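The complex is shown incomplete by one protein chain, all other protein chains being positioned as in the whole.
By letter and in written order, the chains are A, B and C; residue numbering begins at 1 in each of them.
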Amino acid sequence: MQRIGVFICWCGSNIAATVDVEKVAEVIKSEPGVVYAANYQYMCSENGQQLVKQAIKEHNLTGIVIGACSPRMHEATFRKAAEAAGLNPYMVEVANIREHCSWIHKDMEEATEKAVILVRTAIAKVKLNAPLMAGESPVVKRALVIGGGIAGIQAALDIADAGFEVDIVEKNATIGGRMAQIDKTFPTLDCSACILTPKMVDCAQHEKIDILSYSEVEDVKGFVGNFNVKIRRKARFVDETKCTGCKICMEKCPSKKGLNEFNMNLNTRPAIYIPFAQAIPNVAVIDPTQCIKMKTGKCGICQKFCGVGAIDYEQKDTFIERQYGAIVVATGFKPISVDNFNEYGYNDNKDVITSLELERLMNAAGPTNGVLLRPSDGEHPKVITFIQCVGSRDTSGCGKPYCSKICCMYTAKHAMLIREKYPDTEVHVFYIDVRTPGKNYDEFFRRAVEQYGVDYIKGMVGKVYNENGKLMVQGSNLIDNEQITIESDLVVLAAAIEPEPSVRKIATLLTASIDTNNFLTESHAKLRPVESPTAGVYLAGVCQGPKDIPETVSQASACAAKVIGLLVKDKLKTNPCVATPDETMCNGCSQCANVCPYGAITYVEKEFRLGGGKTEIRRVASVNPAVCQGCGACTVTCPSGAMDLKGFSSKQIMSEVEAICKM
Amino acid sequence: MTKQERMDNLNRLSGTDVKKCMKCGKCSGRCPAFHDMDIKPHQFVSMLGQGKIEELLACDAIWNCLSCMACVERCPRGVAPASVVEAVRDTVVRAQGKNGLKAEDIPPIVDEFIPQQLLVSAYRKYNK
Amino acid sequence: MQDVSTEKKEFTPNIVAFCCNWCSYAGADLAGSSRLTYPANVKIIRVPCSCRVNPMFVLKAFQRGADGVILCGCHPGDCHYVTGNYYTRRRMALLYSFLNYMGIEKERTRVEWVSAAEGARFASVMNDFVKQVTELGENKRLTDLRVKEGE
Partner (left out) sequence: MKEVEMKMLERAKALLESGEVARVVAWKKGDFCFDPSPAVFESVEELDTFVYDWFCGANLSKYLIQIAKKEGKTAVFLKPCDTYSFNQLVKEHRIDREKVYVIAVECLAKLDVEKMKAKGVSMIESVEVVDKDVHVKTAYGEETLYKPDVVLTKCETCNKTHQAKDEEIILHERPERDVNRFAEVEKLEAMTEDERFAFWRNQLSKCIRCNACRNVCPACSCVKCVFDNPASGISAKANDDQFEEQLFHIIRAFHVAGRCTDCGECSRVCPQNIPLHLLNRKFIKDIDGLYGEFQAGETTEGKTPLTSFTEGDVEPKDVFNGEAK
């Protein structure tokens, strides 16, 4: 037999001025199942709560309804009070007679009548409430960082410094990412390698960090606190434990025609190589598409010269499986292909290059040893024209609709560096808008114009064509309302950036949501910007949206803070208001899993009794309560009604509907 | 017709949304007739947006535009400046109430050097 | 004519509003905190997400005498549960279209997206919906469907 207690709050005069609270309590007293009804000035006060606790004990209440302000305000308060009195906290319902009644109505009679209905509705619901217990799930105290760029490195270091084990999975042969390719960084112009490589070394030396380079995430199972990740360790044909990074193999390798990806294919490298001097791990890798031994079976020179016997042409991909409590996605970006933009002539002219290619041409470790020479003839370019927004802010379908955010600043940086190093060079920049929000950013850009005399032209380039070995850049100068043609030696395209394409697969594995531009979606754009909606998955760097190095590092550290906050817990309390299937009714049709935004639903084969001693095996849904967030999408999709939501069951909601409609 | 109606009319005729323009000037950057146009392609878009209808209807540029559609091809925002030019021109031609170029006028002027594009363009330009 | 209009005035429809906890319920709270008014015949049922609303609930409400049912959720793209209201949008578009196909007045059903910041909009949506349903009169069709012709 249900014993319901009802408590009507006056909220001073907030409720009592328009709702006859005493009358409400009086009317409700005679509702079936209600054994106690009271009213009080401030139910949420210490005394009010005491009243609730006392009544629960004295009247042996099985459920309580508080007629007061919005449950968004004090539901938690009254749940705690109930719990303190020995009643399950989920046996509490709040009827919102303030925001949804007394505050919006003027007429006392009308408001009182509505308050009664609202309280009745809550009673109807609470009668069907079931005691719920928050579950617990253990936390594996190890984090996975996917991507070894500056975002991944920073996140890993911060997490490891807090004392937790971290694995970095990097698909390339070395960590470092895009930042390793960059020459100088804005707005301070310090050398990228000088600030990045010490961090890479820190990672390698940190006892809590395990770098899994040349590896990819293959499969992810599990949920927050308890991910089970399968990692493919790609065959590098060099034993990582033996190679000392002496580079003798690189010298001796007869196949030297492989394009050097690290230098944006501007020069070549041997078939066995270490991507760059400061690579971590400093271990060689063989490119099987270039290796003569692997293509023809003859050669084996590197093996012969390797002093430690590290070369193994027979090496195969291997797989490892590890458990993690949290995952940081830091997969980074790549510049878009500019093939769609014929007008800039990238594919027809060697001297039309992208900005990342220019970074390598200006880098001391690059193909030209840091001397700016144009690719076609190795001459010093005298006139250089930059074109901004190549493929950014483009809704025509050729490019990306968003602003890539970093191009304005790096173009100013390039222009400035060139003017500084080669004062006899003329530098022009075609721009649509120069966007420089950031500390010391606009000052930096103005310096390029005012101090270094870079010629900024408001307008866009319509065509780049070759005339007698000169690149003719035709564009508009909107301020002067004229069309101009600049005879240039080198044209640099500030190509838009896009998320590294492999992020799609990762997002699918993690059931992390992704937007139409392949950027991972954050849980809340303002308040939870580093968390994915999938619990336990965090986002750092450009995989979440275009951003520069300082922002990336901030986000990575924010991720680390979130991860540490998760990993310090031994157990996670789970929301008890989760979906649960009635297995006896479940068809196993997969419709619910199709709509679950969290991937909380899996299927298991179970044996069911049919009667008469017979059994059958059926496929039924199984909800992981640690992952389910309780939205209820699955409950409506389920054709048999097998799926229901605790705390908001179909029966509860229907009884509310009935109570409201019963006039 | 009120100014607003004429603006709406031009917008409708052009079939393009001038509000999508982000004022990059790429259209004018490529326009082969740029130097012969008193109002430049990007200005057409901007002026229609601002409702400077009188100036547009009185300009010479509508006759100098080659209708080559390079600006349409280049626009990163899917705006069609040439369509705005065409809308203005059509409005003028219609107001004059006569066809400037009839189908039978064409054969006599055709020779092997005239590009097809020119004929198409001329027909677009002088016909209502 | 006179009689009909007074009769209509006396009729106060019963409206069931399903509101998602994160946006629309909070929007309704804000309407209250801002002391905006809307008729007392709107009664709100709190659901975690608009996607929790089963068409059965809507039908049940009509069957039990509700004159109008309105479903409020976060704006598409802002769902607390990321994608819930996208499913709601499809389900309800199809359900409401279907009910209309069965001859149920389309003005009795509505889906609105109300954010937690849109207290004023919540009130105006409710005022508007109540007005619309009041003009329509009592819901008879969904309780009448099987009454035979001529009765």
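Keep this in mind: a residue touches a chain if its C-beta (ideal position, glycine included) is under 8 Å from a C-beta of that chain, and two chains touch if they have at least 3 such contacts.
Since the structure is predicted, the reported quantities are computational estimates derived from the model, not experimental observations.
Shown chains touched by the hidden one, complex as a whole: A, C. Of the listed positions C:38, C:81 or C:96, the one in contact with the omitted chain in the full complex is C:96.
For subunit A, the residues in touch with the chain missing from this view are 516, 582, 584-591, 594-595, 603, 616, 618-619, 637, 639-642, 650-651, 654. Hidden from this view is one chain, which touches subunit C at 55-56, 59-60, 63-64, 76-77, 83, 86-87, 89-106, 110-111, 141-149.
The criterion applied here is as follows: only the chains that are shown with their structure count from here on.
Taken as a contact graph, the chains are arranged in an open line, each linked only to its neighbours along the path. If you tally contacting C-beta pairs for each pair of chains, A-C comes out on top. Farthest from subunit C in terms of Cα centroid separation is B. Averaging C-alpha coordinates per chain places the centre of subunit A 36 Å away from that of subunit C.
Note: centroid distance subunit B to subunit C, computed from Cα atoms, is 50 Å.
Contacts with at least two other chains are made by no residue of subunit A. Residue positions of subunit B in touch with at least two other chains are not found. Subunit C makes touch with subunit A in their complex at residues 14, 16, 21, 25-26, 28-33, 35-38, 40, 43-49, 51-57, 60-61, 64-66, 80-84, 87, 91, 123.
If you check the complex, the residues on subunit A that touch subunit C are 70-72, 96, 98-101, 103-107, 110-111, 113-114, 117-118, 121, 513, 521, 533, 577, 595, 597, 629-633, 635-637, 645, 648, 650, 653-654, 656-658, 660-663.
Partner subunit B is touched in their complex by these residues of subunit A: 343, 389, 393-399, 430, 432, 458-463, 474-478, 481, 483.
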